[in-house]
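Excluded from the complex is one protein chain; the other protein chains are retained at their positions.
Then we have subunit A:
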Amino acid sequence: MAPNSLKHLSNALATPDQLSNSSSSIDNVPSDLETSIRCAGAQLTQAAGVLLHLSQDIIAQAVVIFTRFWLGADGGSLRIYSVKDVSAAALYLTAKLSFQPTSPRSVLNVYTFLLSQDASPLWFVKQGGAPETPPSPETYILSEGGYQSARLVLLRTETSILRTLGFDTHVALPHTIALTYLQTLGVVKPAVARRVIQHLNAALLSPQLLYVTHQPNALAVAAIYLASREEEVKLVDGEWWEVFDVDREELGFLVVGMKSTEGFMRAEVIRWKNKAIPMVVDGVDVEIERRRMMEEGE
């Protein structure tokens, strides 16, 4: 019975093999490029989820499924699957299983807008983010023909995700666990709770892939640790994290990982200041070719 009752609180984690090999790296995608694209894809998923009015738990689950898809030699390769398609399919699939399903048309409309070179508010699609004056609607509206073909890609990618993950779509999230822990610790300050949720959502974008390497209870504890420090709320004395089954080692690692996400993101914005992060297979090919030429030129 014990393992059964814990399923709701735990996740499948990536194996060492899956973390050290990826299908993309086998296809000669440099690992820094892979990381950049994957993080941008996670942000794209988050933004699309917000525009679709999906609740954050659905969005977070979609980001985790999106992240799992790329891991391991059996995972998806950035030279075969466009990151935008996988992001859209992960979101569509997760919403379908939730209490808030959404239609392919809504999903594709939102992605067309977010990937529009003229209208997108995303820094890694359009430099400078959302334009000052609203662009003409033609630049971000999906035509009927475009919809029909995009729909086929969306549904095909959905099946690819399911096959790659062996149909295991279960994702347990740390957010509600963290709130329970906060209550247990007697923390009543709303600012702490808010900060905890912020850390947990930011960790979805972490280049260290925290959500596929650590169980939700550990993520929750690390976010509480950080938030209570930042908000200067004193927690109980003693090693309280052990009450929540997290050892000091893991907590330390996660705290460092969560704190570094912001710095990583800032560095990314600077690194990609003058060009867009490729969101489709062709773009990845062009970027790899460009890097090869640069190297040869030197």
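The definition used in the following text is that a contact is a pair of C-beta atoms (placed from the backbone, for glycine too) under 8 Å apart; a residue touches a chain by one contact, two chains touch by 3 or more; residues count from 1.
Quick note on the criterion: contacts and distances are computed from a predicted model.
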item	value
Listed names "cyclin-dependent kinase", "Signal recognition particle receptor subunit beta", "HEAT repeat-containing protein" or "DNA replication complex GINS protein PSF2", with the criterion being the UniProt name of the chain not displayed	"cyclin-dependent kinase"
Which residue of A:Q43, A:T213, A:S228 or A:T261 touches the chain not shown here	A:T213
Of A:G128, A:G145 or A:G166, the residue in touch with the unshown chain	A:G166
Residue among A:E34, A:D85, A:E250 or A:E287 touching the omitted chain	A:E250
Hidden partner interface residues of subunit A, rising order	3-4, 6-16, 19-20, 68, 72, 74, 92-93, 96-97, 99, 101, 103-104, 154-156, 158-159, 162-170, 208, 213-215, 217, 242, 245-250, 253-254
